[in-house]
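These notes concern the structure reproduced below.
Then we have chain A:
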Amino acid sequence: MKRFAVALALASLVATACPDDGPNAGSGDTASAREGADLTVSAASSLTDAFTEIGQAFETANPGTTVTFNFGPSDGLAAQIDQGAPVDVFASASPTWMDSVQDDGPGVTDRADFAQNRLAIIVPVDNPAGIENLDDLTEDHVQLVLAAEGVPAGDYAREMFREAGISEAALANVVSNEEDVRAVITKLIAGDADAGIGYVTDVTPAVSDRVTLIPIPDEVNVIATYPIAAVNGTQEVDLAKGFIDFVLGDGQRTLAEYGFLPPP
Partner candidate 1 sequence: MTLSVDVTARRGTFAVRASFDAGRGSTTALLGPNGSGKSTLVASMAGLVPPEEGSVVLDGVVLDEPAAGVYVPPERRPIGVVFQDLLLFPHLSALENVAFPLLARGVDRAEAHDRSEHLLRRLEVAQRARAKSRDLSGGEAQRVALARALVAEPALLLLDEPLSALDVGARARLREVLRDELEGFPGIRILITHDPVEASTMAERIVIVEDGRVTQIGTPEEIRSAPRSRYAADLVGVNAVRGVLEPIDGGTGRLISSEGALVVPWPEWYVEGEVVGIVRPIDVTLWPDRPEGSARNVLSGRVTSVAIEGDRARVRLATAPPLVAEVTLGSVERLRLRSGVEVWASFKAVEVELLPP
Partner candidate 2 sequence: MATGSGRSPSTASSPLRRGRTPAVFVVLAALGVALVALPLLGLLLRTPWSRVGEILTSETALTALRLSLVVATTAAAISFVLGLPLAWALARGSFRGKTFLRALIVLPLVMPPVVAGVGLLAAFGRRSGLVGSWLYEWFGIQLTFTTAAAVLAATFVSFPLAVLVLEAGLRGLDERLEDAAATLGAARWYVLRRVTLPLMGPQIAAALVLSWARALGEFGATITFAGNLQGRTQTLPLAVFERLQTDPEAAFAISMLLIAVAFGVILALRGRFLR
């Protein structure tokens, strides 16, 4: 009885130590019952809706392919890739974090800018603090939510405040720094924030009945450039290139529908 129990413990240990078939398990894995390949894409949170649709279109266009998305703040995604996460394609909301993967991480191939985005003031649909423009954000008692420093939307917002000359007053009103731009929207919908700085693309149909967009004049606004690239070390080099080409091609229409600007 004793020996059986020990054997059982050891057996289960060995079984769980055996790696799953991951996305980079490699084509030609005869033990797998799947056809085609798996692509893992890490993309900035602001791309959630657009890329999900693009992913589905790509799968339709390439039967047998599965695209798995990992959405999050670009800084966090870059950190994951640097730590060795098995990601095939990285789409960042700012060049900074693509540079980080390129220079300090595994390196990238086929890098290209695929979209641009603009910042906007986003408020709850009932606009409790009556925000109408950037200057209103400097009023006392306005509760402003930004993405944290390091998150592209957060860095862009702070840059924009500097351009507009309202840094001190606006930043004094910040009550929370969120981990990504979608969390900013959440605080506006479910929480108590009066206003937030996000992308124009963040007011998606899904939330448009609960938040409103207030445009920021182009003179002071920051235009965000979104690069995409294949991560070095990927097992799906061709598929990754194919996806990137798709984003740069058919995907552009989808991106435009969601409010993204074309790449420079």
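Operating definition for what follows: a contact is a pair of C-beta atoms (placed from the backbone, for glycine too) under 8 Å apart; a residue touches a chain by one contact, two chains touch by 3 or more; residues count from 1.
Selection rule: all candidates are chains of the complex that A comes from, given by their letters.
Remember, predicted model here, so these are calculated numbers, not experimental data.
Visitor: If you had to name the candidate from 1 or 2 that touches chain A in this complex, which would it be?
Guide: Candidate touching chain A in this assembly: 2.
Visitor: Considering the complex alone, what residue numbers of chain A touch candidate 2?
Guide: Counting only chain A, the residues touching candidate 2 are 2, 5-6, 9, 73, 75-76, 79, 82-83, 124, 128, 143, 145, 148-151, 174-179, 187, 190-193.
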